[in-house]
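Heads up, one of the protein chains got dropped from this complex, but the rest are sitting where they should.
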Amino acid sequence: MQFGLSEEQILLLDNVNRFLDDNSPLDRVRAYADGGDDADIWAGLTELGVPALLIPEAQGGIGLDPLDAAIVAESLGAHITPSPFLGTAVMAPTALVASGGKYDDLLAEIAAGTHRVGIAFSEAIKRRNDAQVEARDGRLFGKSLFAFDADADSYLVADQKQHLYLVAADDPGLTRTHLTTVDKTRRTVELTYDNAAAQSVSTDVRVFESVLDIGRVAIAADTMGAAQNMLDQAVEYAKQREQFNRPIGSFQAVKHMCAEMAAQLEPCRSMVWFAGHALAELPEEARVTACHTKAHLAEVAQFVAKTATEVHGGMGFTDLVGLHYWFKRCGANRQWLGAPEFVRQEAAVLQGLTD
Amino acid sequence: MQFGLSEEQILLLDNVNRFLDDNSPLDRVRAYADGGDDADIWAGLTELGVPALLIPEAQGGIGLDPLDAAIVAESLGAHITPSPFLGTAVMAPTALVASGGKYDDLLAEIAAGTHRVGIAFSEAIKRRNDAQVEARDGRLFGKSLFAFDADADSYLVADQKQHLYLVAADDPGLTRTHLTTVDKTRRTVELTYDNAAAQSVSTDVRVFESVLDIGRVAIAADTMGAAQNMLDQAVEYAKQREQFNRPIGSFQAVKHMCAEMAAQLEPCRSMVWFAGHALAELPEEARVTACHTKAHLAEVAQFVAKTATEVHGGMGFTDLVGLHYWFKRCGANRQWLGAPEFVRQEAAVLQGLTD
Amino acid sequence: MDLSFGPEYEGFRSEVATFLASNADKAPKGNDLRGQQAKDWQKLLIEHGYTCRTIPKEFGGYGAEPDIIKTRIIAEEFSKARVNAGLGGQGISMLVPTLLEMGTQEQKEQFIRPTITGDMIWCQGYSEPGAGSDLAALSTAAVLDGDEWVINGQKIWTSTAQIADWIFCLVRSEPDAPKHKGISFLLFDMKTPGIEVRPLVDMTGHANFNETFFTDVRVPKHQIVGERGQGWQVANAILGHERETLAPANTAQTRINALIELMKNETADGARLIDNPVYRDRLMKIQGKVMAMRFNELRVLSARLNAGQDPGLSRMITKLEGTELRHDLEGLAIDVMGEIGLAYEDNPHLRGGGSWQRDYMYFLGLIIGGGTSQIQKNIISERGLGMPREPKFEKAS
Partner (left out) sequence: MDLSFGPEYEGFRSEVATFLASNADKAPKGNDLRGQQAKDWQKLLIEHGYTCRTIPKEFGGYGAEPDIIKTRIIAEEFSKARVNAGLGGQGISMLVPTLLEMGTQEQKEQFIRPTITGDMIWCQGYSEPGAGSDLAALSTAAVLDGDEWVINGQKIWTSTAQIADWIFCLVRSEPDAPKHKGISFLLFDMKTPGIEVRPLVDMTGHANFNETFFTDVRVPKHQIVGERGQGWQVANAILGHERETLAPANTAQTRINALIELMKNETADGARLIDNPVYRDRLMKIQGKVMAMRFNELRVLSARLNAGQDPGLSRMITKLEGTELRHDLEGLAIDVMGEIGLAYEDNPHLRGGGSWQRDYMYFLGLIIGGGTSQIQKNIISERGLGMPREPKFEKAS
């Protein structure tokens, strides 16, 4: 029995962490937030095999497991790294692999880092206001709000029926509008479809679900990384910062704030790992676990993000230490792929507790 | 402009407080909890005019306002006093006065302390499982769960239609069974009606509502008193109790627990006062305010009850200081006349936010 | 319990309302402190006693006796009409009362009139990077060189520093004295050589504050309020003067009404969000708290009106509870909107002009600023509940 990461996984984590320490420091993230791109970061992650992670070896990938993807996601969250990881390396491959050998060429491009796939799922999860996506005869109509990312070469789109389609970013029927959000470490777009050509990837709702599940676990892992990093920064700051002739970290109030963050966050790590593991190994538990992990991490991270900012005092509110990038990343993760209340409702439905 | 108690009200509060300090100390409450009665306390409160408080002078009472009743309720809560106050002095008079002069004799008896009226409203608020009350031709059938109090001479019963009836405690069709609860400072009973003779007090739902509203404000006030007393006890204990060669109240963790209790509780006092005032003076705001006051006090008191117990350390968990009587009184108040979730739902309905 | 202000005050209220009805078009719209329109408007308000009401006539004010209710009525009516209530800023709210209390006659004559007319804008130099909660640890040095103080150091959170004419500034003038006794309160021109102001961008993405750096800034010796080394007492002299701003719980009330509207208009899967029981319950919880805070403020107001009553705890807890409440309220709005709640700046799906996210963050800033929640809890427990202070573990330096 071994609950935790294997040696290979620890190695993977170390590699990604090292790369991101060097290539995704706060200044680099700021450059992206100010309008730069993430091409070099993605190229570097591609060299590490990140986009090939979930693609089976037979299809030119590395053939690792969702837990490995979660590990990478945690590191990306900790470094608040701009990257197309969630769509391109996690959700799209899960969908494309599930559809048999049909997309081997595309998977190869993904693995090579030369094709980025965005995700437009919001309307299939919880449709807001007038947004909706309708598919007719291989053509898409309507719009998706808050698709990610902004620089994708194609988009995996879920329609109202939770069927999956692939639309090329340069399709003449597709219009892409950048939507500014608080989270400047990633970019979202609105997609409008006016007779856009759409390849049907899957009409099996279970495929949509498995893509959603792994996406949620990856977001939870990203949240875990970001929240842990905020806690680490808060502890470090509290040790260094002095007021009243002593480090503020020696005040019981500050210590207890940090202890409460740690107490809530520490079990989350196990939860994320288990959720990743369950996706591959425990099909009966996987879906409920994915929902709970997504929702629970959102709640804990909200507490941690606020509390870690408070520990930093006024400095946490400024842009000087940049803590707000993590705060906002946690905030965006909370809403992406399902807000906590709705995701908990799904967890109840999955257990047959309600309709 | 004067937000707060008038001089008369402060005098009333002082009188009741002084009486209860002397006549409802913890030992006296324990005697009731162990099976004693509350006759002497009620007799004393009657001398102070408490049961006559809300009865108009024209009907032999004192003719004070709901806010005065709330003040008394707060003192009773602070002293966790066993008494039939809520039913006999607050809810029943409100119902009986509303039905014109029909019940003047009964009101006189109430004012004289010689007749106690219990309340059986649960089934009209939120019916649990198989409990229900049906009225046919001046006769009641069915049962009420958790009616209070156990020693009443008659009961004001609300049926499913929220019509009000009066049933004599010694009616042959009425069976009364004592139901033990965690809160030993008051006693509840189950009433079963088998062709019990019932006087119709009101078929006007607005009367039921006004009785419920004032009952809820009085319970909120009782909760306010109990919670404030727990906070006071916690602060006092923290000042006296020493660990690590200093009063535990000098530890920031303990100080902040007390500060958080005070910060949450202090606005509640204004809320209770306003809610009492609104019942008499601000009919448009009264009902929503009563709901919010009941629910908000329940939530704050739950936090205070737990935290004050924690401040007391192991001593708070024992029966030695008796803090648990207050803890349980708050816990019972939380459920009486509507649990917070349902009461908040009512507040939403009253504002037209939902059906 | 009497919640009316009485007929006299209702007369005053209609007077204000009448004034607003016929003059609102003259009021400036934005927050421009420098424009001629803002100054003209300020002049008109002072003439009517709708701002700078209690400042003596000899210094350019209206010269009325303090009357909390009138002040509140003015604030309420201007807020209701959404009309600019005159110039704000730390010069008017903090320096002027300080000078009235502790300044020399010359200082009062020199500074108060131009400040309240808007001709002299001030910033406040109190906090430093190393002196936040522990403000008295400030280290910006003032060394006397002949007839001048020579100032070196850095201040932070100097709002309006980028447009200020003058600064009121706490400096360490006696480095060897105990920390509360070595501070002086200086006034000086922001155009003095050696001052650099850098905007301080915060998490909302705006530069609501600045950092201000002093390098050999020379200030005439007499530009001091109070005596040398008395700066701490000078700065604290007006803490007792409560600023007469509009009660924040009223704003929370406005915000929760806006949130209700939002929840009635926005949908998820075609269902109105107000019809979602879980969000609605969160809404009702917050509404209940807003209600409690509103009544608490009425009680504080009432205690201030009825001299001799100490609002006590009810006053001490408002900052702690009020800022947390607003943060929660704005957070609920973001949650109900889901991904739309993330919209910011130029996003076409922005609701409420981006105010939900902005205030969610800004109120986190307020939870921290002006005495963190931890400092507030210390104050509540020690001054409000009489709990013992933490033992001193070493002599104050």
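To keep things simple, chains are lettered A, B and C as they appear, and every chain counts its residues starting from 1.
FYI, a residue touches a chain if its C-beta (ideal position, glycine included) is under 8 Å from a C-beta of that chain, and two chains touch if they have at least 3 such contacts.
Bear in mind the structure is a predicted one, so any value in this text is a computation, not a measurement.
Visitor: Among the chains in view, which touch the chain not shown?
Guide: Every shown chain touched by the left-out chain: A, B, C.
Visitor: From the listed residues B:Val254, B:Ala275 or B:Cys291, report the one that touches the chain absent from this view.
Guide: Reading the full complex, the residue touching the unseen chain is B:Val254.
Visitor: Which residue among A:Leu140, A:Val207 or A:Ala347 touches the omitted chain?
Guide: A:Ala347
Visitor: What is the set of chain C residues that contact the non-displayed chain in the whole complex?
Guide: Chain C touches the chain not shown through residues 276-278, 281, 391-394.
Visitor: For review purposes, identify every residue of chain A that touches the missing chain, sorted by number.
Guide: 1-6, 67, 235, 238-239, 246-247, 249-252, 254-256, 258-260, 262-264, 266-271, 273-274, 277, 281, 289, 292-293, 295-296, 299, 341, 344-345, 347-348, 353-354
Visitor: Could you please point out the chain B residues that touch the chain left off the display?
Guide: 122, 126-129, 145-146, 177, 179-183, 188, 190, 242-246, 248, 251, 253-254, 302, 306, 309-310, 313-320, 323-324, 327-328, 331-332, 334-336, 339-342, 345
In this section, only the chains that are shown with their structure count from here on.
Visitor: By mean C-alpha position, what chain is farthest away from chain A?
Guide: B
Visitor: Give, as an integer number of Å, the spacing between the C-alpha centres of chain C and chain B.
Guide: The answer is 41 Å.
Visitor: Report the inter-chain centroid distance for chain A and chain B in whole angstrom, where each centroid is the mean of the CA atoms.
Guide: Chain centres of chain A and chain B, defined by C-alpha means, are spaced 50 Å apart.
Visitor: Two-or-more-chain contact residues of chain B, please, as numbers and ranges.
Guide: In chain B, residues 251-252, 256 touch at least two other chains, as defined above.
Visitor: Which residue numbers or ranges of chain C touch two or more of the other chains?
Guide: Counting only residues that touch two or more other chains, chain C contributes 374, 377.
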